[in-house]
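Only one protein chain is missing; all other protein chains are in place.
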Amino acid sequence: MLNNILESIPQVAIDGLTLGTVYAVIALGYTMVYGILELINFAHGEIFMTGAFIGTAMLLLLTGFGWVSALPAIVLLITVLLLTALLTGLLGMGIERVAYRPLRNAPKLIPLITAIGISFLLQDLVRFIAELKKGNYIVTGPSLFTHQIKIHTSSISSIFNDASIKTSFIIVLVSAVIMMVVLDFFVNKTRWGMAMRAVAQDRDTASLMSVNVNKVISLTFFIGSALGGATGVLFAVQYGTIDPYIGFILGLKAFTAAVLGGIGNIRGAMLGGLLLGVMEMFASANLSLLTGGVFGAEYKDVFAFIVLIAVLIFKPEGLLGKPVAEKV
Amino acid sequence: MKIWLRKYSENKLYQGLFLLLFIMVTSLSLYLAQKSVVAFLLLLTSLLLLYYTKFSNAIKWSAGLLVLVVLLPLSASGGDAYESYMEVATMVGIYISMALGLNIVVGMAGLLDLGFVAFFAVGAYTYGIFATGQAANFMPFGHYPLSGNSFWVFILLGCFAAALFGIILGIPVLRVKGDYLAIVTLGFGEIIRIIFNNLDKPVNITGGAMGIPSITPPRIFGIDLVNASQFYYVVLVILIFTIFTVRRFEHSKIGRSWKAVRENEIAAQAMGVPLVRTKLVAFAVGASFSGMMGVVFAGKQTFVDPTSFTLLESITILVMVILGGMGSVPGVILGAAVMTILNLQVLTELTNWLNELSTSGTFVIPDAVSPAKMQRLLFGALLIIFALYRPKGLIPAKNPVYKMEDLSSGNVIQLTEKKQSAEG
Partner (left out) sequence: MKMRKSMSLLLSGSLALTMLAACGKSSSGSSSEGSNGSKVIKIATQTPLSGGSATLGEAIKLGAQMQLDEQKDKFKKLGYELKLQPYDDQGDPKKGVANAQLIGADKQIYGVVGHLNSGVAIPSSEIYEKYKIPMVSPANTATEVTDRNLQSVNRICGRDDYQGPAGAEYATGKLGAKKIFVIQDKTAYGTGLADAFKKSAEEKGAKIVGYEGITVGEKDFNGVINQVLSKKPDLVFFGGLYSEGGLIIKQAREKGIDVPFMGGDGLDSSTLVEIAGKSVKNVFITSVAGDTEGTETGKKFAGNYKKKFNKNIESYSVYGYDSMGVVLKGLEDAIKENGKKQPTREQVMKAVRNLKDFQGAVTKVSFDSKGDNDFAKFFVYKFDDAKYPPVFDAEIPKK
């Protein structure tokens, strides 16, 4: 039994990382907004979904032109990524403006209602547009980067089986890592990043220190949403098929990841996302082996949630979160 | 005009007359125009108007009961739409009860719970399993399905089972706070749902994804309850019990402890409020209402399956509480009623009407945006509008404010009683 599990470890790790990277980048959006506003932006999953649709639409459109296909696919992808990030970033700013800013002084949970409202709106709007254009809202994009690379992990040690990687996985991983590194640099090393951290710590004091709070919040939403939208494109490239309802489940998982890592903490969100992805993949590949078929892959989410609850019981502030001393 | 209005707002007689007129007109029009959903809704609105009058609590309660027990069913009973109105009213009752339960956890004790529907599921499955042959698969003794008479016992059992689950959930809560709590409860809700969805092997307990069909309908005095109009009264009794209990809790020692914990845990602890017990009681009491309604739901639907207990359902109940006004009992009742009626009746009727217009050629709508599929969209839009225009909830919670001199002269207790009667 142990042998079987070990054999598949390289492949499971690769698949888990792929999924985990997606979770991680979406989790960034949750964690940034939470860090600044203490608001769970439930519409974030839908922004991710919108990004996936915008990106796929562009890819379909561009590959429709003959001359673009002469360009290397990677250039195409980067253009689409940037454009989508810009658009979804603006969308996120708009949502903040319309649905969250008027409620900033309202009781803490009220924005939750507008967030859910926005989710329903975005889901259906995207669906209607997709249906008008394509006749069906389950959309499959052009297949890029489908080449398979075999890694001979068996040559490292004979207990492992060989694993295979899709080229798109490398692209997803590289772009996600670039996004995370740039974000980390931005938040920790630039003036705007400092302003963001200041607002997160104390909004009123920050505004006294001549930080334009509204601008900083807008910027936060822009960055979080842009990352979410870009991840949407990466997701569409990696998995090929999208529909307007992908945002809900993925958003939920990403939120879980953000909490697992310690919500409000950017590095925590990355760690939480990767962990959750690997855990899920491990559970769905091995649960029935481990339990002799009593609990199958369908319990993978139960497994993930139990790990999460266990982590929170022993470390209530999440893996990388700092315990907040309560002011008395 | 202004003077007249002021007079109205101060004079009980005018209020009473207007209300009487309103109720008479609406119930009569419901009786005459059976299909008029508006009349049905307006008759329900009279309860809201009643809430805002200045009568004493006893009068308000008896007038409200009169409308709910006699007038509403009577004036709706004349036509074909009777069962449909009663179905909506029954579901409203079920959701109000659940929202009131969640209100204790979120509104009063300040513990954000995103997995509340799990308790509803526990209640529903408790009855579902024992009122069908399912129980025979794992119970070594007894004769299943149990008869419909056992339903009444199961309301209590569902209540206890859900309370027990509430305490089980409450234990990890003792350590985590705020949004971490939200995600733990969310995880708990999902775990329960996934387990119910998969518990058809190794032993078939819940029927898995296939659900449990053909649940024995409740039976009383030899009559099987099968129609929505019969369940309406069952729900009404439980609902009144719920409201009564919640009201009593709110102004009791434990109710004040909940609010203290919500406002500041450390201060509450310093004042001698036992944190652990207070929180656990909040979870248990909140869950128990849901459990009871779960049993009723299973009896009414005669079928339970895991699709009724998704995360979206938990969020919907939470939205009812927030929309109505957290911590405010009348607000939560209104919030739950508005949400349920909107989703089950108004939006369906509205989209049907739009659809009628578009098929009869008044205006043409392309198929991709046909009104029949816009329910979620409209729902979302309405939620945003509500939240933006009533950011404190439809009827915000009021906390009694005491003056210094009253406190020192010691007539607070008297004042509190007055306050309560004014709140209704």
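We just call them A and B in the order they show up, numbering each chain from 1.
The rule is short, and it goes like this: a contact is a pair of C-beta atoms (placed from the backbone, for glycine too) under 8 Å apart; a residue touches a chain by one contact, two chains touch by 3 or more.
If you're wondering where the values come from, they're calculated on a predicted model, not measured in any experiment.
Engineer: In the whole complex, not just what's shown, which of B:225, B:293, B:374 or B:397 touches the removed chain?
Structural biologist: B:374
Engineer: Write down which of B:211, B:255, B:324 or B:393 is the residue touching the left-out chain.
Structural biologist: B:211
Engineer: Looking at B:38, B:59 or B:243, which residue reaches the missing chain?
Structural biologist: Considering the complete complex, B:38 is the one touching the chain left out.
Engineer: Where does chain B touch the missing chain, residue by residue?
Structural biologist: So the residues of chain B touching the unseen chain are 5-6, 8-9, 18, 22, 25-26, 29, 32-33, 35-36, 38-39, 42, 45, 49, 52, 79-84, 87-88, 91, 197-198, 200, 208-211, 213-214, 226-228, 301-303, 305, 307-308, 343-345, 348-349, 351-352, 355-356, 359-360, 367, 370, 372-377.
Engineer: Contacts of chain A with the missing chain: which residues?
Structural biologist: These residues touch the chain not displayed: 4, 7-8, 11-12, 15, 18-19, 124, 127, 135-138, 140, 143, 146, 148, 161, 164, 166, 235, 239-243, 245-246, 248-249, 280-285, 288-289, 293, 296-298, 300-301.
By definition in this document, only the chains that are shown with their structure count from here on.
Engineer: How many Å are there between the centre of chain A and the centre of chain B, using C-alpha atoms for each centre?
Structural biologist: 35
Engineer: How about chain A: which of its residues touch chain B in the complex?
Structural biologist: Counting only chain A, the residues touching chain B are 34, 38, 40, 99, 102-103, 106-107, 109-114, 116-121, 123-125, 128, 131-132, 252, 255-256, 259, 263, 294-296, 298-299, 301-302, 305-306, 308-309, 312-313, 316-318, 326, 328.
Engineer: Quick check on the complex: what are the chain B residues that touch chain A?
Structural biologist: Chain B residues touching chain A: 106, 112, 172, 175-177, 179-180, 182-184, 186-188, 190-191, 194-195, 197-198, 201-202, 265-267, 311, 315, 318-319, 322-323, 326, 366, 368-369, 373-374, 376-377, 379-384, 386-388, 391-393.
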